[in-house]
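Of the protein chains in this complex, all but one are displayed in their positions.
Here the chain labels run A, B and C in written order, and each chain numbers its own residues starting at 1.
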Amino acid sequence: MSDMVEKYRREVCELHGELIRWGLVAWTAGNVSARVPGTDLMVIKPSGVSYEDLTPESMVVCDLDGVPVDEGASPSSDTGSHAYVYRRRPDVGGVVHTHSPYATAWAATGEPIPCVITAMADEFGGEIPVGPFALIGDESIGEGIVETLEGSRSPAVLMRQHGVFSIGKDAKAAVKAAVMCEDVARTVHIAKQMGAVEPISGADVDSLFDRYQNVYGQKKGPAGAASRERAGAAEGKDD
Amino acid sequence: MSDMVEKYRREVCELHGELIRWGLVAWTAGNVSARVPGTDLMVIKPSGVSYEDLTPESMVVCDLDGVPVDEGASPSSDTGSHAYVYRRRPDVGGVVHTHSPYATAWAATGEPIPCVITAMADEFGGEIPVGPFALIGDESIGEGIVETLEGSRSPAVLMRQHGVFSIGKDAKAAVKAAVMCEDVARTVHIAKQMGAVEPISGADVDSLFDRYQNVYGQKKGPAGAASRERAGAAEGKDD
Amino acid sequence: MSDMVEKYRREVCELHGELIRWGLVAWTAGNVSARVPGTDLMVIKPSGVSYEDLTPESMVVCDLDGVPVDEGASPSSDTGSHAYVYRRRPDVGGVVHTHSPYATAWAATGEPIPCVITAMADEFGGEIPVGPFALIGDESIGEGIVETLEGSRSPAVLMRQHGVFSIGKDAKAAVKAAVMCEDVARTVHIAKQMGAVEPISGADVDSLFDRYQNVYGQKKGPAGAASRERAGAAEGKDD
Partner (left out) sequence: MSDMVEKYRREVCELHGELIRWGLVAWTAGNVSARVPGTDLMVIKPSGVSYEDLTPESMVVCDLDGVPVDEGASPSSDTGSHAYVYRRRPDVGGVVHTHSPYATAWAATGEPIPCVITAMADEFGGEIPVGPFALIGDESIGEGIVETLEGSRSPAVLMRQHGVFSIGKDAKAAVKAAVMCEDVARTVHIAKQMGAVEPISGADVDSLFDRYQNVYGQKKGPAGAASRERAGAAEGKDD
């Protein structure tokens, strides 16, 4: 059990490096969490600590109400929203929050990112939806995430005038969804600056999404494929 | 005393690395200073020296009129503006100046950055204001900074057709404000390219700013919180 | 023979680092392949493996129908398209696929990149053409690539609402074409945002292309020059 928690402390710590690497965060404005499988625990970034100062030990272990199980560092101020998602979506093993610039620009306009390129069909299965404007401090951000994603195959949601929340079967898949969300947010923004863009037809989106979620990548057992489909984000499946 | 100055030489030297890391500067066009607490001294970058050649020893110690206290290297040509801010704002412990591209583009248009995303409400407590056009060489830049920030909760000001000056309770907080200023300048610019953006309501901005300045981050004593609020920039508080 | 395959495993593995270095890929969304000269084999990235986990041994050797010759890792899901190109274009020794952001934005609009700067005339000999929208899974992407490039001197094609495929006499030349394609896609996009851009005249394009393909670079034998011209991409010829 304790080994399990240590494993997720290390993984969550390391994955914050991907937020920097792919340009998703300024200063300390982004966080990753993971559910510890088979428990009612989650591991998340401590609040207000620089990425280069993060260590596995500094990660904060919380219950699924977002309450730290130990004395020590305060967890991310977004912990309540992550915890809400884990409570309502048992298939979700990882959550990521960023203010990545292009995706947050879409969030500022309140417009979903239309599915106009095949990479979006592959990863998001359609447009990336916009959730409600919600203040931090109660369950309204968590509710907005869960309700918006309920009607979508997308593993990412643009919370209006705020930023991105993404989910995955594990933390790495949620990070991947956050990376791809920023990538397509940028590409589609640039395309829109040049003129009209045309959504890919629903049938073609379905075909691309199905293939990407079920055929792409290295061979895995069927159980993995099933949970992957539910959580919406395919791990390591995109070359 | 001498140890204190050494500490700030090291800190100011290192913080220049953050200007490079976050893409705020080209060549040598940006500088950081710190007040040495409890003294009438400040530490600032030498003029015209490349960031990779900076050492703690090469930092220039000046009085609060901007005059170097030792023979040796000339201080940044912006020293007079930094010094003016320290004289008028005893709560300020750090000042940063950059020509970061998106923020300077806003400065070129003379338009304040509207507060349309929650990250701006958190860090800036509203829009990022525009100060007057002022030539280097007398107190007019310093006056413009102080007067513009007087009527604002923002720790950053866009000096018209020039660039960004940011302040903080210490140099790290001022660097953070400069980083976040460029980040939101970029995001809001991109959003504006896509269409109309709507400011967050005053009540919601107040709520977000209050929470971020007072609840967010690792626990600290109440005195720290108070000075933080005055200087406008919360150190290490943004995941 | 086996030494030859090892050489290409190493080269293809290393060239994926260039995709990261030049900002052409997010997560794992891009792949490089090389024909093994004098054989009916190609070497390509394994599907869904992160760039930092790639090793020469993990590269997948396939026949020119895209079927792996060994048990082991699955090849990139784009293998069929690469293989199609190698079958139809015996002069092509390398193929690259990316969703690089600016080029993919042009692909999303369905507009070719007009030849308005000399760097495009040098490398592409004219506009960068747009190929058809095609779903993955049969030969339609490969056909679209080959047919579109048949009527063009460009070593890169923008596959509509998808991304870039580039070719070269070897894998390095194809990577270079992908890098230059993104570079000019960005520059011409920025120019278009500022106002009208004017294509370079056909005679000037011919003159620039001819010089760049035949005079530029370090001296090489005439046979090399000939195959270079056919494959469309000059290796290492652009300072």
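General observations
Methods note: contacts are C-beta pairs under 8 Å (C-beta built on N, C-alpha and C of every residue); 3 or more make two chains touch, one makes a residue touch a chain.
All values derive from a computational prediction rather than experimental measurement.
Considering the intact complex, the chain excluded from display touches B, C. Residue-wise, the contact with the chain that is not shown comes from B:Tyr102, picked out of B:Tyr8, B:Tyr86, B:Tyr102 or B:Tyr216.
The residue from B:Val49, B:Cys62, B:Val95 or B:Val116 that touches the chain not shown here is B:Val49. Where subunit B meets the chain that is not shown, the touching residues are 26-31, 45-50, 73-74, 76-78, 99, 101-102, 104-111, 133, 135-137, 161-163, 189, 192-193.
Residues of subunit C in contact with the chain left out of this view: 22, 116-119, 176, 179-180, 182-183, 186-188, 190-191, 193-198, 200, 204, 207-208, 211-212, 215-219, 235-239.
As a convention for this text, only the chains that are shown with their structure count from here on.
Setting subunit B aside while every other chain stays in place, the touching chains still form one piece. The rotation relating subunit A to subunit C, fitted on Cα atoms, comes to 90°, given as a multiple of 5.
With centres taken as mean Cα positions, subunit C sits 45 Å from subunit B.
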